[in-house]
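Complex shown without one protein chain; remaining protein chains in place.
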């Protein structure tokens, strides 16, 4: 558990955070009279003016249902919606827009794969390999599918530093696996898995590879072609876009051979009383009226992220982690979980204060204007592995500052004072 | 096919439409230099300032992920989200908020029932009764389920006036049915089915009753307890709310005994590697981060509709239909489909002009600033029944005026002139 | 009045050229646009690598019918390779009217059916969505 970063060696952030913060109206708010210190970005991000305006603009200027209207407003809204898809495809370097499906959130994307691919491809006796780092949304669908069809599920462990046990993973893959479902970046610990290597190994072992990139796409450059996955799933609301937007990317060959998921509306090409034919990709998987305002908001968010540069955002987050970690570790009674260095991680820092329950921590933080998450982070298997019921988690994004790291540290001292620990 | 309403007997609308129109920013727009005449409300409605503002307000003032945050913003957003649910529950007179599940749209609601209730309750040889009036979203899920499990599907016909064949329906129910899936209001013809009587009959015959109220809730008062259904499904975007919002209502006893649909996030109570326990109603069916901004928009839309009064909106729409129908029927070559009187209908008028394909009609209308839908309206079995490939559909809402009906009539004359028919 | 529904478009719609069954057709392809219910069958009689004759049948909007009718006039006598080389831009230019995005599929249905016939297809292989 070496601490490789000390305060003086912090690399400067490449971002002009002061300018960025002006784009986020909510950051001007106060909480109980104190400036808002928003450090719950792994739960959801805040939204820039540009995204909020893009959404209002649709509703005020050319709102109409998409794809089927033979009039100008419908055509404009359809164009904006499909343009958002194109932006998203470029953002993750998808080979084709046809492979990018709009969903409500990562959870829906993962369940879509479980229902529409899993039920036809995972059979009795098949093995699904996954990890103890998974968010419930990338674990429970597989657990339930396995139970339903009689498949087996193998859960790969982490080491004490919060890194995936590659030896265990390899052993499990060697035993044979139909599917590897693995998170790119842990929402509980901030660990970034070596997904490219893992995916190659899994595919060589004959497994289909699904990567949960919900915590990756907002914070680090993600290139699905380079990654070598078969499916990736993510949520818009964690990347400056509104809740209700998100994406599933899948290889065209696989998507084409899958049955649909939800039935009705745009996903249909022709219906007779006896038989239905499906629409082409990607619409085959988009049933009913899409959340087109949210999707257009996601397009605007991608523009914003592209402008700032995701690699720079990652460097900025690491500069905050580098600033924060040594300060946290100086405080008696504070335990930090997961990686203690800057190697392969994002701006998520999970910790506990001895003698204070995370919920009490978060309540006291709140009165200091500091918003963090306290709980199991939809990571109960991971909490069990760590031997805790819950942690307090601070998670950063492009608009956070070192001053806010100081506020977090002060809030910890405040909590310790209240509890006399 | 009696025309019971003539121009002079039009009842005055109870609405102050001029005042209402001021609330809808988009209605001030022009299309190709002409005032916007938006008559595609059955596809989606426009949104009042109050709804757009309610959405921006969340994002600018207290955005945070809901249900799990131990800080003020999360609590405020959670409260606004659950308040929207309470409003929606009151709006459809649900016995309890626990029975109201937020979904993306009616299509998702219907598929939720097909997956989570249907797969456990419809078995080989069981019968599903539905109708030729159904939207694809209330037909294809049942068709696919029936194919998957080996159940039988019976499709009840309409008479030449677009009214459901009650005799056929009774006969089908007498043969036994596990499920009746029936639309309350036809999006293709505007027919309102006598759902209360039908539901009673079906329940007496032992069927579970699902009612597609997507075209009903926005336009007529709907009381789920009075209706006597087991499930109802609807979309927010057709009732002044943003796309991405919608509702499924179901009886608590049934919902409690159902397996979940999507897995992950809020729908979970406890996860171990072996086993998962589900959250209580309604959250058991709300996986992942909800579209809480859209849902809060739906709450604001319900407030707006409540303020105006849905019964008055219905009366207003009928006044427009009463004004329009005789004028349409005076035009040589125009055929109106569905009911020609004001009895049990809403403001949907489907028609064709002899010698002009509906797509050409809609294109010419568009240049006149008149937005209508041309196509099969996701109603292909109905189109087949009517013996047409497509129709042109004008559908009205609270902000439409008799002046706009005149614009529609003028647009028809313009189209006829272009085509020389 | 009209940019789009010009006289020649309406004329092709009302009096489609080369309309009806083609006896002795060597290549036939049927396609449809379920969105608007348009149906189209293209039939070619190919001899010595040339289009000796072409007919189409179908029903649909003015745009799809006129576009198909114009296309049949153009290709008579062309070589099969020339027919295979016709692209969407050419068809749209030939139509000579502004086509909005929602109507593109109407305007191209004839071409799609023609290509299906020329390539001797029985079902359409790919899809029309442009790759990135």
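Going by the order they are written in, the chains are A, B and C; count residues from 1 in each one.
Note that a contact is a pair of C-beta atoms (placed from the backbone, for glycine too) under 8 Å apart; a residue touches a chain by one contact, two chains touch by 3 or more.
As the structure is a computational prediction, the values presented were derived from the model and not from experiment.
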Report summary line: For the chain not shown, touching visible partners are A, B
Query raised in the report: Which is it among B:116, B:129, B:241 or B:281 that touches the chain not included here?
Result: B:281
**Report entry** From A:11, A:175 or A:417, residue that would touch the chain that is not displayed
**Finding:** A:417
**Report entry** Full-complex contact with the absent chain, from B:98, B:251 or B:416
**Finding:** B:98
Query raised in the report: Of the listed residues B:69, B:260 or B:358, which contacts the missing chain in the full complex?
Result: B:69
Report summary line: Out of B:89, B:248 or B:293, the sole contact with the unshown chain comes from B:89
Report summary line: Against the hidden chain, chain B presents residues 68-72, 74-75, 78-79, 86, 89-90, 94-98, 269-270, 277, 280-281
Requested in this report: Against the chain that's been left off, what residues of chain A make contact? List them.
Outcome: 356-360, 363-364, 374-376, 380, 383, 388-390, 414, 417-420
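To be clear about the criterion, only the chains that are shown with their structure count from here on.
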Query raised in the report: So that we know how the chains sit together, what is the shape of their touch graph: line, ring, star, complete or other?
Result: complete
Query raised in the report: In terms of CA centres, which chain lies closest to the overall middle?
Result: B
Query raised in the report: Measuring centre to centre with C-alpha atoms, which chain is farthest from chain B?
Result: C
Query raised in the report: Hey, how far is the Cα centre of chain A from the one of chain C, in Å?
Result: 47
Query - Centroid spacing, where centroids are CA-atom means, of chain A and chain B in whole angstrom - result: 33
Query raised in the report: In whole angstrom, what separates the CA-based centres of chain B and chain C?
Result: 37
Requested in this report: Mark out which residues of chain A touch at least two other chains, giving numbers and ranges.
Outcome: 68-72, 74, 270
Report summary line: Shared-interface residues of chain C (touching two or more other chains) are 34-35, 100, 103
